[in-house]
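Just one protein chain is left out here, and the rest sit where they should.
Up next, chain A:
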Amino acid sequence: MPLSAIKTVATAQNGVGAFILPCKRITLSYCDWAGSSRGMNAYLKNQLGAFAKRNPQIEIQVYKKAKHHPVMTADYLNGHRKSINVKNMTPEGVKEKIELLRNASPEEDKRVPNKPVTSINESVRGIWSPFHGAKIKI
């Protein structure tokens, strides 16, 4: 029986062929009474419409949470969730944070002191060993 080669399929990566925004939902909570929510309230009244129109792929939920600071929470495709407390921020500050959440990676924020690159692909030039190179005689 002849052997058939194992068919390899290109591993799909978000952004290589097509790109799907990882952020799928942003939830905004505000308060009518708290002073820390003034910036958020102004943003909801005046600027959220433009953001929602420019990002139709993101589901936006706005709800009132009385006697609490305003918070925005983003849900990502891998199930991860990120939230930012936007208390006492101006509407422009709220706008920066919502764009930060939209542009953020779905992975958890980790410290990477010694590993600047993380990849699933194998190294192109191979892993170094002492036997690589010229003038090596055993």
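Just so we're on the same page, a residue touches a chain if its C-beta (ideal position, glycine included) is under 8 Å from a C-beta of that chain, and two chains touch if they have at least 3 such contacts; residues count from 1.
By definition in this document, contacts and distances are computed from a predicted model.
Novice: Tell me the UniProt protein name of the chain this structure doesn't show, selecting from "ER membrane protein complex subunit 6", "SEH1 like nucleoporin", "Large ribosomal subunit protein mL50" or "Protein YIPF".
Specialist: The chain we cannot see is recorded in UniProt as "Large ribosomal subunit protein mL50".
Novice: Specify the residue from the set A:N14, A:Q61, A:N85 or A:S105 that touches the hidden chain.
Specialist: Considering the complete complex, A:Q61 is the one touching the chain left out.
Novice: Touching the left-out chain: which of A:Q13, A:N46 or A:N85?
Specialist: Considering the complete complex, A:N46 is the one touching the chain left out.
Novice: For chain A, enumerate the residues touching the unshown chain of the complex.
Specialist: 29-30, 32, 41, 44-46, 48-50, 52-53, 55-65
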